[in-house]
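Every protein chain except one is present and positioned as in the full complex.
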Amino acid sequence: MTEGPLLSLAGVHTHIGQYHILQGIDLEVPRGGMTVLLGRNGAGKTTTLKTIMGLLAPSQGEVRFRGQPIGGRRPHANARDGIAYVPEDMGIFAGLTVKENMTLAAREGAFSADRLDWLLTLFPALRKFWESPAGVLSGGQKQMLSIARAMIEPRDLLLIDEPTKGLAPAIITAMIDAFRELKRSETTVLLVEQNFLFASSLGDTVAVVDDGRTVHRGTMAELTADAELQERLLGLSLEGHS
Amino acid sequence: MLMDGLLSGDRFRSPVLAGVIALITVALVVLPFADDGPRALAMGARICIFVVLVASYDVLLGYTGIVSFAHTMFFGFGAYGAAIALDNMGASWGAIGLGTLAALGVSIVVAVAIGLLSLRVRAIFFAMITLAAASFVLILASQLHEFTGGEDGITYSVPRMLKPAFKLFDGEILGLRFSGKIVSYYLVFLVSAVLFLVMLRVVNSPFGRVLLAIRENEFRAEALGYRVVAYRTASFVFAACMATLAGVLSAVWLRYTGPDTSMSFAIMIDVLLMLVIGGMASMYGAIIGVVIMNLAQFYLQDLMEVGMEATISLPLIPELIAPERWLLWLGVLFILCVYHFPAGIVGRLRGLK
Amino acid sequence: MSEAQDAAAGEAAAGLPPKRLRDIVEAWLPPLLVPLIVLVGLPLIGGLPQWLTLTLAGLSMGMMIFLMAAGLSLVFGLMDVLNFGHGAFITFGAFIAASVLVPLNAWVTAESLPLNLLAVLIAVAAAVLFGLAMGFLFERIVIRPVYGQHLKQILITMGALIVAEQLVPVIWGALPVSVPMPNAFAGTVIVGEATLERYRLLAVAFGVLVYIATYLTLTRTRIGLIIRAGVENRDMVEALGYRVTAVFIGVFVAGSALAAVGGVMWGLYREIITAHVGNEVMILVFIVVIIGGLGSLRGSLVGALLVGLVTNYTGFLAPKLALGSTLLLMVLILLWRPTGLYPATKT
Amino acid sequence: MTEAHPDSIPAVHPVLETRDLTIRFGGHVAVSQVSCAFQAGSLTAIVGPNGAGKTTYFNLISGQLRQSAGRVFLFGEDISGLPASKRALRGIGRAFQLTNLFPNLFVLENVRLAVQARARAGFDLFSVANRHRELIERAELLLDQVALLGQAYNRVSALSHGDQRKLEVALLMALEPEVFMFDEPTAGMSADDAPVILDLIHGIKARGDKTILLVEHKMNVVRALADRIVVLHNGQKVADGEPDAVMGLPVVQEAYLGVAPGSGQAAGS
Partner (left out) sequence: QDKDPIKIALVQGTSGSPLEVFSRQSQDGFRLGVEYATGGSNMVLDRPIEIITKDTQFKPDVARAVLAEAYGEDEVVLAVGGTSSGVTMAMLPVAAEYEKILLVEPAVADSLTGPDASEYIFKTSRNSSMDMQAQALALKPDENLYVATLAEDYAFGRDGIAAFKRALEGTGAHVVHEEYVPLKTTDYTAPGQRLLDALKDQPGRKVILIYVAGSGDPMGKLKGMAPERYDIELSTGGHILPVLPTYKRVPGMEGAIYYYYEAPKNPVNDWLVKTHQERFNSPPDFFTAGGMAAGIAVVEALKKAGSTETADLIKAMEGMSFESPKGTMTFRPEDHQALQSMYHFKIKVDPDVDWAIPELVREIKPEEMDIPVNK
């Protein structure tokens, strides 16, 4: 297997219907690290993840996974190849129980007991509602289910779209720990996140998207250190606001 | 401005569409002058009546998202109302009026009952309940044959003014003798036009917008303060009344009413076909769908006859395009329509730049 | 679905504070309905032989309807696809039975149960093959573009139905066709004073077989889960690594094959078939599927048996009501349980 | 900061009050005997862990769910039996946690529908909707306020997640209710866009006569806006009071913020 980034996008364009949404995304996700994708609402972050997962087909440019081009490959093939996806709308199956939701994610059959235990300890609510239809979960609990589902089996690459939205601070703290643990197990993560604190405490590298284009790439350390850069790229003025 | 008012501000949003609708309207107006033969007139009148029927179904299906299979039942109430009144009271305008009122009364009661009882259940259940109600009424019509003439239907006569023998005035205009047939054609045309414009107004009113909202997301509509069941029932009743009036028109025009002209499931399917081919959630779609289907019904066979004769030596093909198989091709057209023009022909025209 | 919609739906199912007794009754009543009606029927009908005849006929008619409804229920319940074209598969199944059995006349008329049975099995196999092939095409051409859109499904499958019905006379000619009944199934079993056509026994056996096979497939495999999830969110199931498309085709094709088998059985029962033979029973089939609760196989079975019994009993007790009886049954059941006897989704 | 204090208004009745509000789902009690009164001009933040019952509490107030026990009062009147639509018309406005819009209608039409509901013009069958200039202008104004005017003629289904959240808020604003209920209005909103919404909420509060309920997990937002915090935990109200006092309570620190008492640092802020 080649060295180099686990996932790379070069000059990716994506259309949805007649709309030209992505207009040149360049991205490299190093193996074993966590890359954070930042950008304002409507910038094209979600579209980028969908394009990688195969839910949208790029109209131009290259998507490579382990060096192999995968642009336009069907999502199930990507999933079997080791990519897991936590969509923005969580994508849980409301009519299925929590258990069934998880069962579907464990494609190889039975759960690994340890891993399940680890996830259920991380998200205790799931244990409580194990046999309930996922539709009755609270907003945050659905979010937890979606994340747990993506992590139930070891995967090489996790694509996660805004995991912390709707989660209580306590859970977010716990999740930071969990992600650190994941990182130790060599799982690569591409994260879209608005919660800068969460992102900055986990991310190694960052890319900022605006108007369907990558406008900045660099390390997280660089970005956290440079307030001016933050201001320019992200308008991180929340602190001073209210 | 006047035009805009008549059309309730419902823009064509496509020059082709505007042209086609204008053409159809003009064609319907001058039709008797061009061809006062029975087939042409029958087609013209059928188009007018079905425009009302299909448009009223569009209010339900396209705008409110209610799938009902009982729409022709209301059409039948109207037709039988007028027919039974004319049959029993003799050919008078009073009979038509009374029949209409009685039919509207029945339609409103039945529509409110069905609406309140069952508009709360899931769409598919509602569809089944209406299907059940419609087949029940159909059987009723055939069992109450003293009243309805059963399968044979009722033949009756209409006020003198509408009979072929009647002359509105002596002499001709542009070569057309204004017989009662022509008078009743124009009567049908005018009433249909008015009903159509009324429906156009309603779907473009604030009420119409609420119907769209309910179709899209009834839960949220309720949360905004719209009482969904009330609106749905209102929409159902309104559409039922319009269908009833279309039924009256049909009864007066045909001078015959029977299950096959008014209530049968075949008409329900025709209505569906017309609506979908024309384009749902657009009143103009109803016009286009009705015209296309009627042209097909009256003339596609002739075309296929030619085709069959041309291919008579080939295997299977002449079988497939025998004139009797015109329904087959209509079915194919229909599938292609749902497939390729999900918004019907109107949607397609509007999509063109 | 939005959270509050879920919540509202959940409320309906979960109900207010648990009332123990009521819960128990609610849970046990549906399966008990059939024996209950059979029991109530006896004093109403009066005579034991009449009651026995009607009950056996009702149950076996129910089984035949179930055979036709099973495919629809499967497709409807698992894939949420409302296939108005289902009737076309029944029709084609029946015509295929005729086409197979007529040339096999020697076997059909032979005085030998194995030969008779073999003839029927060949007809069934032909119908299954046809169902598989047509189902495949149907899914690709007609159904594929309209997953998740009920309205369009109704429309497009109706279009397909028209086409299919029109194709029958092109293929088989416009005259009614007779389906020869194999010798062994032609007679009647007489039990005391009660009678039962032998053919109905075959139908019951077939129905039970199909029920068990389908039930096992659905519970022993993950297919049910994948499909249910896929209906809610296809993309997500794909993203979990399943080839939803293939699974959906599989289920649809299986449903179509079942319909065709139902058609064979129905064609044999009707003896004379026309292009409308499938469509004629569709209202009944829809009613059964709805009474049962969308997509529940068990529900369809119970629903079909109920319909079979109720039509036979009312046909005997009050013939005027016979036709309305199924509709009435449906309305009553929907008033009691707005989502049918066995609602498939648990929310 | 110009804050209207609850007690500065002569409160005959609280605007909104719940008494012993309870709902059970089977055996699970999602909201348990919550009693709370909300005064005009106040902004109350409702916080609590995921699954604490916040959204369910909102559903009970706005009528999406029917309580198993307890009562809801609006201006002293018992509205517990009213359907959601009637409550909306009486002034209970609600934005949803998970976006809940009319996906195939234009963005403008979404807001227009809400404006029209407010104007009670729904059963107007015979006027032309497009001629109600005042309704349309009002809708446009609201879209402008949430920075969505540029998208007015896009279909909602083509909006990004964050933009849909903004529209959700615009619909609530359009209803001009007496009680505003926001369920995590800024979830998924970028740092650029969230302030727009927070400004709006702040603007409503500043008018001083509206009652605002806010569910929010971002502590900095809560601190900046709320003048009272109610904490729900396992469906029960476990704390209620001034922000600083409530945030200091051990139960909040532990169960909600997930930090050992006293360490004072929360990840979500």
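Chains: A, B, C and D, in written order; residue numbering restarts at 1 for each.
Basically, a residue touches a chain if its C-beta (ideal position, glycine included) is under 8 Å from a C-beta of that chain, and two chains touch if they have at least 3 such contacts.
These numbers were taken from a predicted model, which means no experiment stands behind them.
In the complete complex, the residue from B:254, B:277 or B:343 that touches the missing chain is B:254.
Across C:31, C:145, C:180 or C:338, the single residue that touches the chain missing here is C:180.
Check B:7, B:21, B:43 or B:162 against the missing chain and you find that the one touching it is B:43. Checked against the full complex, the one of C:50, C:99, C:149 or C:245 touching the unshown chain is C:50.
One chain is missing from the display, and on chain C it is touched by residues 47, 50, 53-54, 57-58, 61, 109, 169, 173-178, 180, 186, 188, 190, 193, 195, 197, 269-276, 280-281, 308, 311-316, 319-320, 322-323. Residue positions on chain B in contact with the hidden chain: 37-39, 41-43, 46, 139, 142-143, 145, 149-153, 155, 164, 250, 254-256, 258-261, 266, 297-298, 301, 323-327, in rising order.
In this text, only the chains that are shown with their structure count from here on.
Between A-D and A-C, more C-beta contact pairs are found at A-D. Centre to centre, using the average C-alpha position, chain A and chain D are separated by 29 Å.
If you average the CA atoms of chain A and of chain B, the two centres end up 53 Å from each other.
Annotation for chain D: residues 25, 55-56, 64, 96-98, 100 touch two or more other chains. In chain B, the residues that touch at least two other chains are 219-220, 223.
In the complex of the two chains, the chain B residues touching chain C come out as 61, 65, 67, 120-125, 127-129, 131-132, 135-136, 139, 219-220, 223, 269, 272-273, 276, 316, 319-320, 324-325, 327-328, 330-332, 334-335, 338-339, 342. Across the interface of their complex, chain D is touched by residues 8-9, 201-202, 204-210, 212-213, 216-217, 219-228, 231, 234, 238 of chain B. On chain C, the positions that touch chain B within their shared complex are 2, 4-5, 8, 82, 141-142, 145-146, 150-152, 154-156, 158-163, 166-167, 169-170, 283, 286-287, 290, 294, 323-324, 327, 330-331, 334, 338-339.
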